[in-house]
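Rather than the whole complex, this shows some of its chains in their spots.
Labels run A and B following the written order; every chain starts at residue 1.
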Amino acid sequence: MAGSPRRAAGRRLPLSVLCLLLQGATAILFAVFVRYNDETDAALWHGGNHSSADNEFYFRYPSFQDVHAMVFVGFGFLMAFLQRYGFSSVGFTFLLAAFALQWSTLIQGFLHSFHGNQIHVGVESMINADFCAGTVLISFGAVLGKTGPVQLLLMALLEVALFGINEFVLLSLLGVKDAGGSMTIHTFGAYFGLVLSRVLYRPQLEKSAHRRGSVYHSDLFAMIGTIFLWIFWPSFNSAPTTLGDGQHRTVLNTYYSLTASTLSTFALSSLVGDNGRLDMVHVQNAVLAGGVVVGTSSEMMLTPFGALAAGFLAGTVSTLGYKFFTPILESKFKVQDTCGIHNLHGMPGILGALLGVLVAGLATHEAYGDGLHSVFPLIAEGQRSATSQAVYQLFGLFVTLTFASVGGGLGGLLLKLPCLDAPPDSQCYEDQIYWEGGRTLAHS
Amino acid sequence: MAGSPRRAAGRRLPLSVLCLLLQGATAILFAVFVRYNDETDAALWHGGNHSSADNEFYFRYPSFQDVHAMVFVGFGFLMAFLQRYGFSSVGFTFLLAAFALQWSTLIQGFLHSFHGNQIHVGVESMINADFCAGTVLISFGAVLGKTGPVQLLLMALLEVALFGINEFVLLSLLGVKDAGGSMTIHTFGAYFGLVLSRVLYRPQLEKSAHRRGSVYHSDLFAMIGTIFLWIFWPSFNSAPTTLGDGQHRTVLNTYYSLTASTLSTFALSSLVGDNGRLDMVHVQNAVLAGGVVVGTSSEMMLTPFGALAAGFLAGTVSTLGYKFFTPILESKFKVQDTCGIHNLHGMPGILGALLGVLVAGLATHEAYGDGLHSVFPLIAEGQRSATSQAVYQLFGLFVTLTFASVGGGLGGLLLKLPCLDAPPDSQCYEDQIYWEGGRTLAHS
């Protein structure tokens, strides 16, 4: 080992103290507020007149498990592409997501399912908590390698709260539809992370440039993440939709969209590549843009062709973004986006929101029949026209961008506090400062 | 990097152009023909008198997801055993399968669910499309490392069409049972790939022999593929069977068969190994033969003992095939089979078809009771005797071998077209000619 790097102990907030504080706080709040809901409480469930088969569990748990795999396997390994940051990518994903699951159960509970001073939990709150954790991990992608675990936990503390509020404004106040979260998850997570990364801009980051790339096997580990995200994305978009045709249609649309973004990613990657060669960065990321872009509209009557077209467009934009826009983002806009979340979540998220505007605006009683009640209840009840729903959808996008930008700015200021664990410019993208085991790291 | 390899640009068909052409064509066909079916269309589903819980989605989607994981995680990583071909193994798996999913949705739709000039899609069409993609990936295993992505897409274009026709002949015209695809998937995919590889025979392949093996970690990546295929194979065979006891029994039989092929693989590998040592190639592949061999019969009343016996036999044949037959296949028959698909899919597929002949021939009203209608409707309706069903099953095997061989021959001729991207003999099994990122490749 090339000499154990010294860390100025100073008056830093130690990771252990922060973990214990956060866990203590959420545990107390759980004790006071969190209770089993009607479907998980023994007395309440058996007090009702149900068959076991009616329990929400059987309709949502398989989808939940797929989402859970995406959050931990998918995001964790996708970020393990860095040659010397695999422990941190996978490990901090664990830490951040575990905390976010607890914290968002509380925040979302207060906002969405607070009855008689109690938060009622079940499989739907698990799905929503995982969605929020995924959002935090999207933002993590922008600052990957340049932030310590204490900083990241503070980021999660803030972001989970803002995520909950933004989602509440969109879904509950504005009546916006966004099942798969093109706005609430992808757009929010991306621009929160990008603005935060802007505030934390490091002009001397080239000191760590030699560690910024991948090695052969780290690229293969990253592909584990990509593939798990890709195969389970249909479950992600459909996990919270209405049961029956709603989940079924959402799955189908997402599936088609992903095949198209895969084909367009290969087409564009080869087109812009040296001698027609492909780039693993594109394949690891842009193939997934098809899942992001139909996040809002996949529960709607998008049509299979619409799903293909949307996926194709998203894969194209995303691949071109990696090739041409990421360098500009750093050089002109001083946003250092380690994983390129602007290309995978940012632009496809906005496209997805706009697609939602379009498809909502085209909704007719004829196309949805009695299903209009499930997809657009406000239109079915005559409270809104389709056009008006479309306007609300568009307004939801602006609200999201505003919350994300302001939140990311605040987050950046918070993470600049001097008592935190930001790595020096010369030690970015480096596991060794956070992880023991010099021998194994020296082998890499 | 050891000098970026030059590729004669010539008048090659670029990958980007082919991807765009294929995507454009399938998108137009989707726009014209593909529509949501009764279970995914909002108006049609809500027009019916259904409970959400009746939606086919809840009975098939968990199995679909397992199959989906097998296709992308399983096949992708199983082929990543090559030391310098991991990007291509995983990446081209993505590309091929994504295209095959779209294209086979169309082909199978025209043949199986074409009503009023429309193809109706839902979770069953997703399962069938994934099955077809898996078949293409089996054939890919034979030519792995010796074909470029343009060649592979053309192979998929042809193979998906022939797969659909062969399946239509077997299932719809001949009334053959083959839920898990011992014939339609494994036998077809294997012999299509082997004949194609024969046509593409490279006498000078020893120029790339040094890249043909694995390294320590590439073998572990391959084991990721093996394990995901192994654990989810029960879902593969049961995904399209009749609901209720049919899916349940298929899962159970496949599960037992796989345990037996695992034990026989270890027994035989150790028996033929130097000093009793085991071979990772056997463990990566032959343990899976138990899934292939019950592809036809696992929905039948095979009995748990029958499943064990079949799996044991398949593991044995497959391991011995890797040890003794693969070298002969290359030296005598000039078939270069990179992954040994003849041992994993070819011989076990034929055995599975024959086992189906046997078990179908033994079907009685006593053993199946009223369940005979689900498994052998033509016998239950008195249109066929069990013996006659067995003869049809056997005929189905010959039809499959014929379609596969002729198709593989045609495919080989197609892939020999001079404007394609076949690598030179000295550059086989090498990522560097298709992928950017010299630095990461040079590290390997």
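Here is the rule we go by: a residue touches a chain if its C-beta (ideal position, glycine included) is under 8 Å from a C-beta of that chain, and two chains touch if they have at least 3 such contacts.
Just so we're clear, the structure is a prediction, and the values are computed from it rather than from any experiment.
Novice: Whole complex: how many copies, 2 being shown?
Specialist: Number of identical chains in the whole complex: 3.
Definition applied: only the chains that are shown with their structure count from here on.
Novice: Chain A to chain B: how many Å between their CA centres?
Specialist: It comes to 33 Å between the two C-alpha centres.
Novice: Going by the contact rule at the top, pick out the chain B residues touching chain A in the complex.
Specialist: Touch residues, chain B against chain A: 4, 7, 9, 14-16, 19-20, 22-23, 26-27, 30-31, 34-36, 39-47, 50-53, 55-58, 61-62, 65, 68-69, 72-73, 76-77, 80, 86-87, 90-91, 94-95, 98-99, 101-102, 121-123, 126, 149, 217, 221, 224, 433-437, 439-441, 443-444.
Novice: Write out the stretch or stretches of chain A touching chain B in their complex.
Specialist: 53-54, 58-59, 62, 66, 213-220, 223-224, 227-228, 230-232, 235, 242-249, 251-252, 255-256, 258-260, 262-264, 266-268, 270-271, 273-280, 283, 287, 301, 303-305, 308-309, 312, 366-375
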